[in-house]
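The structure follows.
Missing here: one protein chain of the complex. Every other protein chain is in place.
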Amino acid sequence: MTITINHFLVVSFLLFSIGLLGVLVRRNFLTVLMSVELMLNAVNLNLIAFSRRLSDLTGQVFSVFVITIAAGEAAIGLALTISLFRQRRTLNVEDANTMQG
Amino acid sequence: MTGAQAVPGALLTGAAGWLFVIFAVLALGMAIAVVVARNPIHSALFLLSSFLLVACIFILQQAEFVGAVQILVYAGGIMVLFLFVIMLVHQRGVRERLTFQHQWDVALLFVLAFLLPFLYVLWTERFPDLPQNLDAFRTVRGKIAGNTQAVAWVLYRDYLLPFEVASVFLLVAMIGAVVLGKRSAEKVD
Partner (left out) sequence: MRDLLWLVPVFPLAGFLVNGIVYLFSHRTRAAHPPADQPAAESSQAAGHPHAHVHLETRPRRKTLHTFVGTGSVALSCVFAFGAIFDLGIPALASGAHHVLNLWRWIPLGVNQATGQVPGPPGEWFVDMALRLDSLSALMIGFVTFVGFLIHVYSVGYMGHEAGYGRYFAYLNLFMFSMLTLVLASNFLVMFVGWEGVGLCSYLLIGYDYHKKFAADAGKKAFVVNRIGDFGFILGIFGVFALFGTLDFGQVFAAAASNPIAYAPWMTLVCLCLFLGAVGKSAQVPLHVWLPDAMAGPTPVSALIHAATMVTAGVYMVARCNVLFRLSPDSLLVVAVVGGFTALFAATIGLAQNDIKKVLAYSTVSQLGYMFLACGVGAFVAGMFHVLTHAFFKACLFLGSGSVIHALGGEQDLRRMGGLARKIPVTYATFLVATLAISGVPLLAGFFSKDAILAAVFEAHFPRAPWLPKLLWMAALFTAGLTAFYMFRLVSLAFYGTFRGTPEQDAHVHESPKSMTVPLVILAFLSIVGGWIGIPMLPGGDRIGRFLAPVVPALAGARPAEHAPAVSLEVALMAASVGIAMIGLLLAYLWYAKGDGGVPARLAARFPAVYRAVENKYFVDEAYDALFVEGLAKGGGRFLWEVDATVVDLIPNGAAAVTRGASWLSHFFDQYFVDGAVNGVADSLQGGFRLLRRAQTGRVQNYALVMGAGLFCIVAVYLIFR
């Protein structure tokens, strides 16, 4: 089986789509956060594939940065989760609509 | 991993290619499970396996360092954080009644719609056939070294400033997380 960059693009796209779908449709705030992590992972996959394809290490360095950002995002997101849960006793994103017009 | 030059532009061939297919299919399956699982703990575990499988793909790609970081940071750090929070807020009675919110149909259609431009680009765009340097990921100043050393060479020289900015970012995130957690505690008390 010969794998080209297109295979990587397909996998990465599907992973990203699944993550996006999770962000858009899940009601549980925690699962939404996990889906965001999936999306970031898809980006990493892409970066690594192109890094390999172009024989350039920059892609790898960037995926390290992406992982860093993901860690920070998870920390903040989980702090928000706790904050939300303490105030509302729920993790349902749909209930957090104070900004409703 | 070896003999990748057989087809121009090939990244993996032979058994490594089949391994990639297996890992990729499993990772996608796990990702779907993350999104559809009812229980957040199940979601978290599926997510963990998805991360590990993607890390395997990284390692197949000779990006050993990123693969290791992926396992350490994601599987070791972020997932533990997730599990902590799930246990912190997990109570009987607050179980969600519905897994998906009611925009799911529109969202699904929308995500499928994104297939169109993606496939269009995939079919029309041809990536130039650049000569591949198989040892690019482990070459430091013309000598073969390890992948970690090579990444470090780039990270601490060319990307030193972004690296420092990332550290500030982590600091800010840490302070933010502490403040967010603390303030809501005050309000509840």
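Order of writing sets the chain letters: A and B. Residues in each chain are counted from 1.
As a convention for this text, a contact is a pair of C-beta atoms (placed from the backbone, for glycine too) under 8 Å apart; a residue touches a chain by one contact, two chains touch by 3 or more.
The model shown is predicted, which means the values in this text are computed figures rather than measured ones.
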| item | value |
| --- | --- |
| Among A:L30, A:I48, A:A71 or A:V93, the residue in touch with the chain that has been omitted | A:V93 |
| Contact with the hidden chain (one of A:L24, A:A49 or A:A70) | A:L24 |
| Chain B residues that touch the omitted chain in the full complex | 101-103, 105-107, 110, 113-114, 117, 120-121 |
| Chain not shown, touching residues in chain A | 20, 23-25, 32, 93-94, 96-101 |
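One rule holds for everything that comes next: only the chains that are shown with their structure count from here on.
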| item | value |
| --- | --- |
| Length of the line joining the C-alpha centres of chain A and chain B, rounded to whole Å | 7 |
| Interface residues, chain A side, partner chain B - complex | 1-11, 13-15, 17-22, 24-28, 30-31, 33-35, 37-38, 41, 44-45, 48-49, 51-58, 60-61, 63-65, 67-76, 78-83, 85-87, 89-94 |
| Chain A partner contacts - residues on chain B that touch it in the complex | 6-7, 9-14, 16-18, 20-21, 24, 27-28, 31-32, 34-35, 37, 40, 43-44, 47, 50-51, 54, 57-58, 61-63, 65-66, 69-70, 73-74, 77-78, 81-82, 85-86, 88-89, 94, 96, 98-101, 103-104, 107-108, 110-111, 114-115, 118, 122, 127, 130-133, 136-137, 150-151, 153-155, 158-159, 162, 166, 169-170, 172-174, 176-178, 180-181, 183-185, 187-188 |
